[in-house]
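Notes follow the structure.
Our next item is subunit A:
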Amino acid sequence: MSHTVLIADDEPNILISLEFLMKREGFRVLVAHNGQEALDQIANETPSLILLDVMMPKKTGFDVCQELRAQEAYQNIPILILTAKGRDTDIAKGMALGANDYMLKPFSTKELVQKVRDMLGSVA
Partner candidate 1 sequence: MLKKGLLAQRLVGWFLLAVSLLNFPLLLLWDHNVTLWGIPIFPLGLFIVWTLLILGLVWIIERTPDEE
Partner candidate 2 sequence: MLSTTLVISVAFSYLLLLFAIAYSADRAASKGRSWINNPWVYALSMAVYCTAWTYFGSVGRAANSGVWFLPIYLGPTLAMILGWLVIRKIIRIAKTYHITSIADFIASRYGKSQRLAQLVTIITLIGIIPYVALQLKAIANGYQLLTTSLNSSPLRSAHWWQDSTFYLALLLAGFTIIFGARHLDSNERHEGMVAAIAFESIIKIIAFIVVGIFVTYYLFNGFGDIFKKAQALNILQGLFNFNTATNPLAHIQWFSLVFLSMLSVILLPRQFQVMVVESTDEHHLKRAVWVFPLYLLIINIFVLPIALAGLLTFGLGQGNPDQFVLSLPLHSGHEWIALIVFIGGFSAATGMVIVEATAVSTMVCNDLIMPWLLKSSTFGLHKRNNLTRLLLWIRRVAILVLLLLGYSYFKLAGDAYALVSIGLISFAAVAQFAPAFFGGMYWKGGTERGAWGGLLIGFAMWVYTLMLPSLAKSGWVSTSFITSGPLGIEWLKPEQFLGLTGLDNLTHALFWSLWLNTAVYVGLSLWQRPSAREASQALLFVDVFKRKPHAAPVFWQGQANAQDLINLLERFLGVARSRSSLKAYAARYHLTLDSLTADAQLVHFVETQLAGAIGSASARTMIASVVQEEPLELEDVMRILEEASQLRAYSKALEEKSLSLEKATAELRTANEQLKSLDRLKDDFMSSVTHELRTPLTSIRALTELMLDDPQMEWEQREQFMGIILSEAERLGRLVNQVLDMAKIEGGHAEWHTTDVDMKAIINQAATSMSASFKEKGVLLQLAMPDTVMILKADADRLLQVMLNLLSNALKFVPAQTGLVTVTLSDDPTGITVAVQDNGMGIAPEQQALVFEKFRQVNVGTQQGTGLGLPISRQIIEHFGGRMGLRSELGQGACFSFFLPRI
């Protein structure tokens, strides 16, 4: 059974490219255009992994992270933060709120795929 990846990003073009990439790698893909939509999607169907943008309207990636980790059911979903903000403080904040790893935008698609597979492997 293939893993389901939730991609949350407010940039449609990034969403398009990530969706294409993940589908090519054989994952099922769910998309969300903002933080609230991401939480709704997760409540609907628990994904195997979340690719989470930080700067989103209506609940940021950080908010999503925090809310998920506050619930028992979602404690262990791997979260990969994708951020365009290069500051150390932003990264540290994301990790502290329960993200498993992060990648700086713009990222290499190969590295992203590798990281996603590693994270899924370690959970499984």
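Candidates were picked such that all candidates are chains of the complex that A comes from, given by their letters.
Here are a few things to note about the model shown:
The working rule: contacts are C-beta pairs under 8 Å (C-beta built on N, C-alpha and C of every residue); 3 or more make two chains touch, one makes a residue touch a chain; residues count from 1.
Everything quoted here is computed from the prediction, not taken from an experiment.
Within this complex, the numbered candidate that touches subunit A among 1 or 2 is 2.
Those residues of subunit A that touch candidate 2 in the shared complex are 10-14, 16-18, 20-21, 24, 55, 57, 82, 84-87, 90, 104-110.
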